[in-house]
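Removed from the display is one protein chain of the complex; every other protein chain stays in position.
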Amino acid sequence: MKNKLLLIFISLIFIIVFILFYKGLQNTNIYTPETKISNKIPSFKGDLFYSDETINSSNFFNSDKFYLLNVWSSWCVPCRKEHTFLMNFKESKKIEVVGINYKDKKINAENFLIELGNPYKKIIFDQEGIIAIEWGAYGVPETFLIKDKVIIKRYIGPLDEKTAKEIKSIIK
Amino acid sequence: MLYSSIGYYALILGLGISLILVYFSIKNFQNSSTLNTRILSFTFLQFFLVVISFACLIISFVLSDFSNETVFNNSHTTKPLFYKIAGTWGNHEGSLLLWLLVLTLFILIFFLKTKNQPLKYKLLTLIFQQIIIIGFFLFLIQTSNPFNFIFPTPEEGMGLNPILQDPALAIHPPILYLGYVGSSIIFSSALAATYLNLVSKVWASHIKKWIIASWVFLTLGILLGSIWAYYELGWGGFWFWDPVENVSLMPWLALTTLLHCIIVLEKKQVLTSWVIILSISTFTLSMCGTFLVRSGILNSVHTFANDPERGLFILVFLFSLIFISLFIFFFFHKSSPNNSNSFFWLSKETSIIINNWFMMYFLSVVLIGTIYPIFLEVLSSQKISVGPPFYHKLIIPFLIPFLMAMAIGPKLKWIKSNIVDKFYLVLFFAISIVLSFLIVKKFSTNLLINTILVSSALYLFFITLRDFFIRKYSNISQNIAHFGFSLLILSILLNNLFSSEIITNLKVGETFTSSKTKIVFKSINQKQEKNYKSIIANFSIENINQKIEDLSPELRIYNQPNIVTSEADIKTTLLSDKFIVINIVQNQDYFNVRYQVKPFMLWIWISVIVISFGGLLSFFKKEHEK
Partner (left out) sequence: MKIFKLFFVIYLISSFNHLEASNDDVKSKITKNLRCLVCQGQSVYDSDSQFAISMKVLIDKKLEEGFTEIQIYDFFRERYGEWILYDPKLNKNTYVMWLLPILIFLIGGAIIIRNLILKKN
């Protein structure tokens, strides 16, 4: 009798383990950091691309506009593809496009912008990649939609039709 | 194309033979008292068919037959021949064929080598093994066919990851599988013995050789994997508590525990239930590991396929095996009567039980650390990482009493013992502590914990060494194996304490100077090899004794697939390894240089070989010499 009880108990445990594994299979294992503790913009100091002046995060973003912060580099292939979408936002009055040039050489970055156009009102030159980490990014390209010094949306990977549409509808 | 067809139909036939074998075995089980010789012939035929299938896959790789999807995905015409062949088992489908090869080989050898065992036992072992084999045939044919056709035939293959083109990695899977998959025989025979109530001293003597063989291969297989990681992956480490590594370690822990228990069971009819549980668990852990690695549920440097359909199949298969085992254990196992269970608290039996106690603890740490994040994510959607800090914190404190027990345990006699050699036990204890204090004080922080750790390892080291020299051991293979283990722990500890590293950015011609080392980046050579472009950086490193070493790490830019790998240059001596690796820094004209000095690396590998050698000695010991 005692043996049968033990058997049922152990079988139950294994059934639970089976269900947990089964559910685990359904999950993707590519990590996208959806869960962040706060979505306020980070405080940072950085050098501007064209002028070498140092700016502070507190006076970089004004409260009334939307900002589109894009992390990019000249050596990043998907950045080329998403660049047209960024150019589309250049003329918009509702949103200002700013860039973080990630681990790049100034010459190559400038050539990139000459070739594909410059949508960025301002560019931060992040040669060592540490400002990107302040933002919680870990690669290129990544894009952040900001309002009121808060990150509303984050896009990992290049922008495309769908995400560009989404941004457009948010800033209306 | 022809070979793919032959290979595929060989598999189908092999599956058919499984069914035939099960049928004949059941009939033979019920009817006759002598073995139906057709069974032996069919077992051989099944093995032969799997060999043919495997050979066909190898030939397809060698001929670069890209009409075969597996070859297309994993090979390339410019790959050197040796790696074309090794590429056969370096992918998901091919490695499963290797599984089948070992499964069928082991049951064949089992049949050939167990003439004296009861017939029903042999037949039942065959039946259980065939259940596993059928599962793998189905898995292969349904979800992971190595002989899929693609049409039209591509001109060129997708190439194999260059990190996998390494000699150690080429033989790592076959050796590992001989141990890992070989534990299937232990599983099947334990179930058979349980059903027939044959778990006894006789059975223990017989199964012991299988356990040792499986254990030796598994130990060597893990060693090869670590050696590959150290030499090839370029980060100078050899064990990272990565899920795939853990997955090979868990069966090893269970198997080592089983090995110790079977020594007891050989002498007395005790611990029978526990031996059965361990036998089942070892192979179950192997299967569980296969599931974790191939289903895409884990995130790791070297997971194979990421296909949930395959994962589901293995999951169902694994739990079917578990439930069959549970069923047989609970309904057919009769525990031995209690009167033979008596032994004194100070005896060899007790020390083996203590071994079991600690080993199961270590096993639970590794198992929980590997699986818990999966469960947590399912239950709460929170993702955590479990890495070296977790395992070190939980394992290292327990290593200390474990090492001491390893030193004293073998000296105890069966049933009841008093401690002889008391003088030496105490003397060595004192020497170990003093010596380790001197060593640790010179080089490290964390004085207390490191001293205690090093001294317990030294203690085992001295005791086993002395026992070896004065031949005061009951069992030379166990003495050597324990000595090897002490050497392993010592090497790892000393390596950890004394390793040092410099990371810097250098351009060609620049020099880095510190108080103890001078690194000169002399020059760069560029060369075009068969399937990659090679950039070799020449360094000369001067240490405090004015001794100069020349090291030349390499960067390889492959064309197919398009990646860059970093090949470290490692100078190995008995005393230490000098390890240097360079990396490109994106868009800059300097390189990131990492130079490490790692003492005693070679001893880590040597000690594992010593451990395996101990096991090997035990395997070849004749029955009457014991």
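The chains carry the letters A and B, assigned in the order they are written, with residues numbered from 1 in each.
Just so it is clear, contacts are C-beta pairs under 8 Å (C-beta built on N, C-alpha and C of every residue); 3 or more make two chains touch, one makes a residue touch a chain.
Here the structure is a predicted model, which is why all the values come from computation and not from measurement.
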{"item": "Residue among B:Trp235, B:Trp414 or B:Phe468 touching the omitted chain", "value": "B:Trp235"}
{"item": "Contact with the hidden chain (one of B:Phe217, B:Tyr459 or B:Tyr595)", "value": "B:Tyr595"}
{"item": "Among B:Leu57, B:Ile133, B:Val365 or B:Ile480, residue touching the chain not depicted", "value": "B:Val365"}
{"item": "Contact footprint on chain A, counting only the chain that is left out", "value": "31, 33, 35-38, 42, 103, 128-130, 132-136, 138-139"}
{"item": "Positions on chain B contacted by the hidden chain, ascending", "value": "234-237, 240, 242-243, 299-301, 303, 341-343, 345, 350, 353-354, 357, 360-361, 364-365, 368-369, 372, 376, 380, 382-390, 393-394, 398, 431, 435, 438-439, 442-443, 445, 498, 500-503, 514-517, 543-545, 547, 566, 575-576, 581, 583, 585-586, 592, 594-597, 599"}
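Going forward, only the chains that are shown with their structure count from here on.
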{"item": "Whole-Å separation of chain centres (CA-atom averages), chain A against chain B", "value": "40"}
{"item": "Of all residues in chain A, those that touch chain B in their complex", "value": "3-4, 6-7, 10-11, 14, 18, 20-27, 29, 31, 35, 73-75, 103-105, 108"}
{"item": "Residue numbers on chain B that touch chain A, as the complex places them", "value": "291, 295-299, 306, 308, 311-312, 315, 319, 322-323, 326, 330, 374-375, 377-379, 381-383, 586-588"}
